[in-house]
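With one protein chain held back, the other chains of the complex are shown just where they sit.
== subunit A ==
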Amino acid sequence: MTQGIRKLLIANRGEIAVRIIHAAKALGIPTVAACSEADVDSQAARMADEVHILGPARADKSYLNVEALLGALKTTGANAVHPGYGFLSENADFAEAVLAAGAIFVGPSPDTIRRMGDKAEARRTAQAAGVPVVPGSPGELFDVESALEAAEAVGFPLLIKASAGGGGRGIRLAENAQQLTEEFPRSQREAQAAFGNGAVYLERFISKARHIEVQVLGDGQHAVHLFERECSLQRRRQKIFEEAPSPVLSQQQRETLCASAVRLTESLGYKGAGTLEYLYDDATGEFFFIEMNTRIQVEHPVSELITGIDLVQAMLRIAGGEPLGFKQSDIQLNGAALQMRLNAEDPARDFFPSPGLVEELIWPQGEGIRVDTHLYQGYRVPPYYDSLLAKLIVHGADRAEALARARVAVRRTTLTGMASTLSLHGVLLEQNASIRRSNLYFLPAFLQ
C-alpha cells in the first residue's frame, strides 16, 4: 500500500522501542528513535536509522511531551508514530494531534481510545456487545432496602463502593445480607465524608479471581483473537509472570471468552492491536470484562509464540492501510508460552529499585527461548524510567515443556551490576504446582 508508512517515529524507549525497530526493519520501514537526553546511548538509539532528542531525562519533558514529539515528526519527516506501551500510548489527545499533523498513529482512533479509557463507557460498550461485566447494581443506591433488593441480582460476597471513589478508597465488603444492612450506612457516611458525595453502588466480589486477557487484532472492518493470556502472578498490581494459553480454561470456555472479545472489538470498528482484560472467577468458572487496553502490551510475545503472528508487524501493516490478511480459522493455538519479567528491583529489599551499570551479561539460547531486551554490556540503566530490563520468553509443545525451558532459561542467564528479579523467577519456577493453582492473591502471600 503506497499510503503506508514511509518513516516511523518511535515515541518510546527500552525494550519495546527495540522491539518496534525490529518489526519496522523486517518490513523495510526506516525508523527514528525519539528519545530523551538520558537515552542517547540506548540500544534503540543505536539501532534506529535516526535519533531525535526530545528533551531532558524527565518523562514529562521528553516521552510525555506532545509538542516535542510533534516537532520531531516535522523535523525528521516521519509520517507515522508508534507509541509503544505506557507514556502516551493511550492518550487520545496525543493520537488526535498526530492525525491533525497529517501523520499516522499506530493504534486505534482517538474516539476509540477515549471511549475505552472511560471505565463506565467501556462497561456500557461491553454490555451492548453482549459481553459479561462484573455484576453490579444498575445505578446508585441511597437506602438499605434498595441495596438489599439489588444484592439479590449481584450476589454475595459483594463490595459496597463509593460512586465518587477511586484507588481502592471507600470500599467495604459484605458477605451476606446482615453485613450489608450493617455496612451500607457506614459506607454512605464514609463516602460523604471522603468525597462529599454519599452515593454508593454494589459490585460482586470475586474472592478467587484470575486475571485472564484476550489479545485481539482488528483492521477497522474485521477482528480476530490470538487466544488468551493469563497474568495472575502479580505484585502490587504489576504483572510478573505471564503465560498463554491460560492453564485453567476448557476448550469450551476459551471459545466463549475469545468470541466475546472479538464481538466487542468488532463493535468498535477497532483498528490495531488491543487487549481485553477479564476477571475469571475460579469458584464459578464465570468471566467478566473489566477493561480494554488500546495498545500493544508488555506480555504480547507469549501470544506471538503460540500463534506465529508478529503482532507489532501486524500493527504497522494495519496502520499503513492493509487489511488483516488472515481469518480466525487461519490462527491455530500451538503449544504453550511463558514470559518472565526481569526488573531492576531487589527481591531481598522489598523490591527496591536497583538501577546501575550492566557488567556481565549472558542471555540464554536454545530451542524455544526468546529474549526481548534493550540491555547491552556496559549500558547504564537510568533511574528515571520503568524498571523493566528484559523479558525471558519460552515456548514449548505444552506447558510442561515450556516450564522446563523456563528453568533452563533462568539458569543460563547471567546479569551482574545490579539486583534483578531473576532470582525470584528461579524460586517461583520451583513452585510449579502453586503457579498452576495461583490466583491474584497467591504471589503477595507467597512473598510474605
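Just so we're on the same page, a contact is a pair of C-beta atoms (placed from the backbone, for glycine too) under 8 Å apart; a residue touches a chain by one contact, two chains touch by 3 or more; residues count from 1.
By definition in this document, contacts and distances are computed from a predicted model.
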Hidden subunit of the complex - UniProt protein name among "Biotin carboxyl carrier protein of acetyl-CoA carboxylase", "Prokaryotic ubiquitin-like protein Pup", "ABC transporter permease" or "Succinate dehydrogenase subunit B": "Biotin carboxyl carrier protein of acetyl-CoA carboxylase"
Selected residue (touches chain absent from view) among A:125, A:387 or A:413: A:387
Residue of A:58, A:222 or A:412 touching the missing chain in the full complex: A:58
Subunit A, residues in touch with the chain not shown (by the definition above): 38, 56-58, 344-345, 352-353, 355, 383-387
